[in-house]
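One protein chain is absent from this view; the other protein chains keep their places.
Going in written order, the chains are labelled A and B, and every chain counts its residues from 1.
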Amino acid sequence: MPVVRVDNLTFRYNGIDVLSNISFAVEKGLYLGIVGPNGSGKSTLIKNILGILRPEKGRVELFGRPLSDFRQWERIGYLPQRLSALNTHFPGTVEEIIQMGLSKKNQDTLTRTLKMMAIAHLGSRLIGELSYGEQQRAMLARALIRRPELLIFDEPTTALDPETREMFYSLTGEMNQQEGTTVILVTHDIGVIGEYARNLLYLDKKVIFSGTFKEFCSSRDMAGIFGPSSQHIICHQHDRTGGTI
Amino acid sequence: MNAKKIILFFLIVLFFTVSCKQADEPPGENARLKVVATIFPLYDFARNIGGDKIKVTMLLPPSSDPHHYELKPDDIIRIGKTNVFLFTSFEMEPWARKVIDTVADKKNMLAVETGQGALFLPLPQHHEHHSGNPSGLKENNADHAAKADPHIWLDFDNAQKMIDNITKAFILKDPINSLFYEKNARDYKFRLIDLDKKYREQLSNCKTRTILHAGHWAFAYPAKRYRLQYMAAYNISTDAEPSPQQILALIEKIKDQKLPYIYYEDLAAPRLAATIASETGAGLLKLSNGQDISKKDILNGISFVSLMERNLENLKKGMQCP
Partner (left out) sequence: MDLMEVMRYGFVQRAMIAGVLIAAVSALLGMFLVLRRFSLIGDGLAHTTFGSVAVVLLIGISPLYVTVAALPLVIISSLAIYKLTSSRKINADSAIGIISSLGIAAGVVLASLSGGYNVDLFSYLFGNILTVNNTELILAFIVFVMVLAVVVYFYDDLFALTFDQELACSMGINTGRINILLFLLTAVAAVLAMKVAGIMLVSAMLILPALTALQMSMSFRKTLIAAVGFAVGSVLCGIIIAFMLNLPAGAMIVLLNICFLSAVFVVKKLYVPRR
């Protein structure tokens, strides 16, 4: 049973097709990178998968259940691309944000998660007072605290400082490899993907490519779209971190 | 879209209302003198003096506030077409001046300040922080010259003066029927004199002599005339909150004098009266200022005299007169 399954999804905004006939499946334990140029509909796709937006056509299944029937949201950890209008004065401490919606609030779990993100000293500060990097760490902590089976990140590391970036990727890589957590990572920076994701979904309003990274790099069609030198750079990068090509 | 549909609906309603208002007067009314009176007492006086020789309408819709009345475009036209425009005084209806200035056909319309020659009482000053006096008590002993109290018709001598002014105007505009008008005026004045006598007699020997009024200042005239003490919760403007200490003062006065009743005015939901009543166990009695009339009352054929008679009954009851 795939963790996420999308069938023939079409989403329209103001009469224009933003996503057109998207179909793919994400099996358990996968580390999927969703890439594509700006405006290709990546965030929109994620929002459709999570039920934030409703598609014109098609269906989404989460953990084998249709989206409309799905209730086990604690199995999913989501890090949105941008918090809508985060007011610096929003009265929410880091602790409150991280424990948002948790039915069972456990102080130990909270402390552990804070330590893991190296923000233990920021627990009672207001979220708006934190630097961007610290905020992202807090948001990641929020996504991880439930130990979800599926992690969905939308452009998590753009404009992040190197330490946070590093922490982010090593943590998620660990969870993926040691606990079999499924990871979906959305980014427009294909070079980043190459280092971590084993699977790739290339999106530009339609599915351009869906398969393993290995297949992407050896594909003639991809060479045709990106140009052989670009393809080489991308795939060569992947090589450096010890992947097989 | 929700909002658009609502706007459209109201525009349609507005359109139909405006077009419906164009209903003309039936023909054959041209022979009668056309009179417009601002408020009910003037309307009723005019009705009684003019009888069927005039056609009188009341300008202000029932249950509206004459002091703050906003002239509708219709009104100016209507008044302009009229022969006699009756208003109380420029104090009471400050917008009357605007009407008179704006009216097109000044030759045809005669504006009558019916309160001319009447005895005006000043409005009370607001007493604050009087050390000896429970502060805020608005008794009818205004010491400084202030604006005038517009409720002049509640003094029946003034009412008679107003009748005279109205009669003079009718005669001026319609000399043919002058005897008719004069006779009606005489008869009506007798009714007022009779009413005055009844008030004087029946209010002479009461257990208490205080009119405690949980409403807007209005009854200074009868209070002075019949030698009663008058206390009101608010001054004239309709939208003021009563001052907290004034409320306490009223309550204490009721308890002090063991007043069994407190008066409220028509129209304004008697919230304050009800509050004071619940605090003191006093009963509630209505007192009409002659001008706040409900639509229902007009339909029931109320008249100024009947209102004043009703007032007398309630005054007797409230002040425990034999």
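Throughout what follows, contacts are C-beta pairs under 8 Å (C-beta built on N, C-alpha and C of every residue); 3 or more make two chains touch, one makes a residue touch a chain.
Here the structure is a predicted model, which is why all the values come from computation and not from measurement.
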| item | value |
| --- | --- |
| Given A:G92, A:G173 or A:G211, the one touching the chain that is not displayed | A:G92 |
| Contacting the left-out chain in the complete assembly, out of B:L14, B:L172 or B:I193 | B:L14 |
| Which residue of B:L272, B:L287 or B:M308 touches the chain not shown here | B:L272 |
| Absent-chain interface as seen on subunit A, which is shown | 47, 50-52, 70-71, 73, 76, 78, 80, 83-84, 86-87, 89-93, 95-97, 100-102, 124, 126, 129 |
| Touching residues on subunit B - with respect to the absent chain | 1-3, 6-7, 10, 13-14, 17, 60-65, 69, 72, 128-129, 135-136, 238-248, 251, 267-269, 271-272, 274-276, 278-279, 292, 295 |
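Note that only the chains that are shown with their structure count from here on.
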| item | value |
| --- | --- |
| Where subunit A and subunit B are represented by their mean Cα positions, the distance between them in whole Å | 75 |
